[in-house]
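Note that this complex is displayed minus one protein chain, with the remaining chains in position.
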Amino acid sequence: MLYDIFIDPFVQMVEMPDFFLQVLWEGFVAGILYALIALGFVLIFKASGVFNFAQGIMVVFAGLTLVGLHENGVPAFLALILTIGVMGVLAYGIERVVMRPLVNQPDIILLMATIGLTYFLIGFGEFVFGGEPKRMIAEELGLPTGSTAFEMGERGLVILQHIDIAAAVIAIIMVTALGIFFNKTRIGRALRAVADDHQAALSVGISLNQIWAIVWFAAGLVALATGIMWGARSDVSFALEIVAFKALPVLILGGFTSIPGAIIGGLIIGFGEKIGEIYWGGLVGGGIESWLAYIIALIFLLFRPQGLFGEKIIERV
Amino acid sequence: AAEDGNYVPLLTYRTGPYAGSGIHIANGMNDYLQMLNERDGGIGGVKIVIEECETGYNAQKGVECYEATKGKNAVVYNPYSTGITLQLIPKAAVDKIPVLSMGYGLSAAADGNTFPWVFNVPDTYWDGASVAIKYIGEQEGGLENLKGKKIGYIFLDAGYGREPIPLFEQMAEKFGFELVKYAVPGKEMQNQSSQWLNVRRDRPDYMIMWGWGAMSPTAIKEAVKIRYPMDKFIGVWWSAGDDDAAAGGEGAKGYKAMNFSGVGSDYPAIQDIKKLVVDAGKSQTDPESIGSTLYNRGVLNSVIIAEGIRAAQQLTGKKVITGEDMRAGLETLDLTNERLAELGLTGFAHPMKVTCEDHAGSHPVFIQQWDGEKWAVASGWIEPMKDLVRPLLEAAAKDYAEKNAPWPKRTEACPN
Amino acid sequence: MFYREAGQFKTSYEADQSLFPIRQDRIGLAVILLVAFIVIPLTANDFFLTSIMIPFLVFSLAAIGLNVLTGFAGQLSLGSGAFMGVGAYAAYKLTSIFPDVNVIFLVLVSGVFSAGVGAIFGLPSLRIKGLYLAVTTLAAQFFLEWCFIRIPWLYNYNASGAIEIPKREMFGVTISGAEATPIARYFVVLVITVLIAGLIANVMRGRIGRSWMMIRDMDIAAELMGIRPLQTKLLAFAVSSYICGVAGAMMVFFWLNAAEPSSYSITLSFQILFMVILGGLGSIAGSFMGAAFIWILPVFLKFVPGAIGIEIGAETVEHLTFMIVGALIIFFLIVEPHGFARLWQIGKQKLRVWPFPY
Amino acid sequence: MNAIISNNELPQDDFAVEREDLLRVDNVSLSFGGVKAITNISFDIKKGEIRAIIGPNGAGKTSMLNVINGFYHPQEGTITWQGKVRRKMKPYEAASQGIARTFQNVALFKGMTTLDNIMSGRSLKMRKNFFLQMAWIGPARTEEIEHRKKVEEIIDFLEIEAIRKTPVGRLPYGLQKRVELGRALAMEPDLLLLDEPMAGMNLEEKEDMSRFILDVNQEFGTTIALIEHDMGVVMDLSDRVVVLDYGKKIADGAPGDVQASQAVIDAYLGVSH
Partner (left out) sequence: MTKPNDAQTVDAGAETILSVNNIEVIYDHVILVLKGVSLTIPKGGIVALLGANGAGKTTTLKAVSNLLRAERGEVTKGKILFDGDEVQSLSPNELVRRGCIQVMEGRHCFGHLSIEENLLTGAYTRKDGAAAVRADLEMVYNYFPRLRERRQSQAGYTSGGEQQMCAIGRALMSRPKMILLDEPSMGLAPQLVEEIFEIVKQLNDNEGVSFLLAEQNTNVALRYATYGYIMESGRIVLDGDAKALRENEDVKEFYLGVGGEGRKSFKNVKHYKRRKRWLA
């Protein structure tokens, strides 16, 4: 038993380095994909202190819109542009109908409002697109398919899916772009101000309406990217919404307000989860992935209650 | 609503995470019954009153649908979810409405003596599991050659996927192969890379899958990704959807699955459906999906319902029957080749017969293979290993009755 | 006009501290209880009892449980579904170990197990706060759910992996299992829910309830006034989980009859959370209102079109239901962010000044 | 009239000799990262006195109170409470030893009514357990009513009868401060720490508040440490004053003396009052 826990896994890692590398790669890809979802959450949290429960469904919604348009004969790239437009309209609508009347309310109320939004989008999305899963038009969008295998040793093989590489590249570009946008611009500072105190932000002349429309739109774009990437992995269906839960530990681990935190958190969870499941999961019957991420996050939190890069929780009287 | 017809509530799901599979089933069930209404004016001269109730594959909503519809003289329930089936089993005897769980649900319910109100023709999961192993044995040139082989089992980590495990384990011992299990948690359906990494490491000779909803297409994609030989990958009949296989693209070519309902749309009855129902705009079915595996599965389900009603009408001489009549009818169900031919469904299914003792019947199953675009039959009818399955079934039924003591004794007379 | 407290004078602190100091409120409560205990049983059909009233009461109780933790003690929890599951599995095991003991007693005892589990998962709350605390409760949720699947002992090694409720009687009346009549089950659920709601209302107006609210409103100040944060939070976790556990056990024993692990999934946790927030954080009456909204409204919407003879597909109804419920959630939050309970209060206040506004 | 001596060796005046120390702070230093909030401060609070702590903004006054009731833990120095050196303790332990306070930024329990807020001050004095509370009838109720009587006295005393049932979040600032005082009083503390109790009040209200503070001090014999920026109030109410500036003590003594000190005028008062 002790051997199984403390020695065997490491022996395996050394004996089958190709496989270990593959595990690391899968962990990396999973981490990147989680990070993409988490990024959407971070944007909105950073800008309003709202935990946007609807991010998961926005991912589905964006993916379905894209595929749905294509199915109706719109060329792939035009469909992409139209989808971006739809996300813009959605952002404006959310700002107008949900956020604006609820300014200055406690976080939990805003969270609840995004849950209402989730319900609405589920119903609306299924109403428009039906509940059937749809195939992502990855190829049509020019995303690479296929895979490359690297030989290692005699029978070793590390297989890299091109789509995964594309996902990683896109994620890194988005994170950098958003990071710069939010940290280096006037709007970035305003965002953080809004998250701290809506009323005070209003009083210094920050237009919450404008800020919210911008971030919801940005979150919509992230959702679209996420939808494309996740959709290419499995299918675009409402079941994808469940995957969004995976963003929670990532988010919490990285800290709700940090864009790099989303990536680092994603990677920690991705690596931890894959390695844990593959090398230790078998000991308890497998499937530990469903909670391992939370336990990893929990352990980190016990040392840093605000997450790795989160803003310190201010305690003062 | 039901005074002038036989009321058949259909618990379906066209929404939620399992909608991808559920929609086709729902369409198939609905269309066949409608076709009977259109073509024959129903069954035995009375119309079938069809009502769908959306469950979203959620047990609570399923029960709610049941409660809302049972009072309208429902004749039979098809829950299409193991979870809902389990809730309905004890209620069936009390409310006197049979439950037809075709090829799913509680395997033990095949024991008609313990579960007079539950039917799971044509097969239980244990039948399926035994067929899978038998087929692999055939591929290897005999069951004795299974010795030393490694067979992987990837399953949805829920009652559904776990049920076949005892039989697999028993067979592993008996035939000397090694069973490796890969559980896919429901929440991780679309995120199976760990499981498939493990498959890659363990290199099983064959893979068997018990998947549903979004799990199946994802698994097939992942299998393609790790370059698993697809012709050694066999799914249960619920992982046999066209969309499931299509998701894997080119690479999915060669994937196999068990099936017990016909492939394709060349059957006269199905052509009738197309003409009278779908083309007439009376259904939501996408014409292209007619003849797909899950659609046909839905059709077969309705065939059994219809035949059950007909049998009940003959048995009782009534036109509008009750749940109790239906139960008796189902127990005399005998779907012969001749009858299938009459129905315009020659070769659509293996003949099936229900007896009072055996509500499943362990009917033969065939294997189909994906050719990159559609399914093609890849084997003859394979008999389940009844000798293994039946004792297990009976033991399970006994166990169920004990655990749920006091479980009522069968009081229903055997109609034949 | 009708809702006036003028003229009602309280002469003792006892009277002032009673749960319903205003006479109209007392009358209202009496009417509600009368309806619940007499009118409904006399008039309702099976569907109403089984699909509306029983689930509504079970969910109300669960919402009260979560409200204790989130609404009163301010600790966000997304694990109530799993704690309900602990109660359900514990009760199931207890009935199979002690087949002769009264099942209601066992259901009430089962809550003790979830209280224990809840308290364990409450430990990190000393350090982790707010949304971050969600991670602990989520860990509880997913870990426990996994246990329900992976520990076959919990479901007596059933092949189906589910728990099924055996038939049990009390005073010669079958109260659990499929044969139990909806009326019998309704009464059991009603009595337990009303009882626990009453007891918790008592706790809330005393020292312990106050200490929870102190932690919620300003934990630092509470600590500076002598409240021990860990003890207080753990007690809240335990009490909340106890109630959720009992609700979970009732859910399978008196409503569903059988349950799979997925019955206690995160979806359930969220459902309960919605009820609490929409009903009003920190209000027991609100828990009932929230449960009514989240449970009864969709059922109602689902069967309305059929009842009034409109032909639309079952799934369209479902889609519309989702959209309407979603829109209503947002609508009500905009009208009154503090939930139905506050809406009700404001309504009363308006009534008080009626017909002269302000 | 004597010069203010700004180190720790204060001449013992009559007032100090008569009474014993309730609390002593010796050489306490506290810093946050680079910020030194308190540097090597010593002073004492005698039983029964009103001790004012004044100083410019950011001088470390609030931090001092936080140290006294255990919310901050100083890096150096000792605190002696009723003659015994106190170990590092949690705020709730300090509270149970009899230290109560009000806060600079009102820290009421926003979701509760005035009555409940003040009742919450009695938490430490109430004992009945969970199960008794559940039953309500019987001991728990008797206890509750007993304490309610005390609380009503306080409400009466502070003249806030009218807002008894109002949720405190809706009260104007000044009343919130008063409720907060009530809450602290309900703890029946030995030492009451008041952090700017009169900020944001007009004259009339300040007069009322002064009256309350004096009454508490005289009628209940409660020792009070008071931070306040209104010099009129400080001069009139306090027995002794300690002055902080940039975390250091710059003066300590009788109000009149302190007010006359040039160091205090430069650092704090500006134009003389």
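Lettered A, B, C and D in written order, each chain numbered from 1.
We adopt the following convention: contacts are C-beta pairs under 8 Å (C-beta built on N, C-alpha and C of every residue); 3 or more make two chains touch, one makes a residue touch a chain.
All figures in this text were calculated on a predicted structure; none of them were measured in a lab.
*Asks:* Among the chains included here, which ones are touched by the excluded chain in the whole complex?
*Replies:* A, C, D
*Asks:* Which of these touches the unseen chain: C:Leu34, C:Val101, C:Ala307 or C:Ile346?
*Replies:* Counting the whole complex, the residue in contact with the absent chain is C:Ile346.
*Asks:* Identify the residue among D:Ala94, D:Met201 or D:Val258 that touches the chain left out of the display.
*Replies:* D:Met201
*Asks:* Mind listing the chain D residues that contact the chain we can't see here?
*Replies:* Chain D touches the missing chain through residues 32, 35, 55-59, 62, 104-105, 159, 170-175, 196, 199-208, 210-211, 214-215, 229-233, 236-237, 268-271, 273.
*Asks:* Give me the chain C residues in contact with the hidden chain, please.
*Replies:* 346, 349-350, 353, 358
*Asks:* List the chain A residues touching the unshown chain?
*Replies:* Its contact residues with the unshown chain are 103-104, 186, 189-190, 192-193, 195-209, 311-312, 314, 316.
By our rule, only the chains that are shown with their structure count from here on.
*Asks:* Just curious, how far off is chain B from chain A if you go by their C-alpha centres, in Å?
*Replies:* Chain centroid spacing, chain A to chain B, equals 36 Å.
*Asks:* Any idea how many Å lie between the Cα centroids of chain A and chain D?
*Replies:* 49
*Asks:* Hey, what residues on chain B touch two or more of the other chains?
*Replies:* Residues 14-15, 157, 185, 187 of chain B touch two or more partner chains.
*Asks:* Identify all positions of chain C at which a residue touches two or more other chains, and write them in rising order.
*Replies:* In chain C, residues 142, 146, 149, 220-221, 224, 266, 315, 318-319 touch at least two other chains, as defined above.
*Asks:* Give every residue of chain A touching chain B within the complex, in rising order.
*Replies:* 16, 19, 22-23, 26, 29-30, 126, 130-133, 135, 147, 159, 161, 230, 233-235, 237-243, 245-246, 273-274, 277-278, 281-282, 285-287, 289-290
*Asks:* Residue numbers of chain C touching chain B in their complex, please.
*Replies:* Its residues touching chain B are 45-47, 50-51, 55, 96, 99, 142, 146, 149, 156, 158-162, 164-167, 177-179, 255-263, 265-267, 299, 302-303, 306, 313-315, 317-319.
*Asks:* Spell out the residues on chain A that touch chain C in their complex, using ranges where they run on.
*Replies:* Of all residues in chain A, those touching chain C are 51, 97-98, 101-102, 105-109, 111-113, 115-124, 126-127, 131, 245, 248-249, 252, 256, 284-285, 287-288, 290-291, 294-295, 297-298, 301-302, 305-307, 310, 313, 315, 317.
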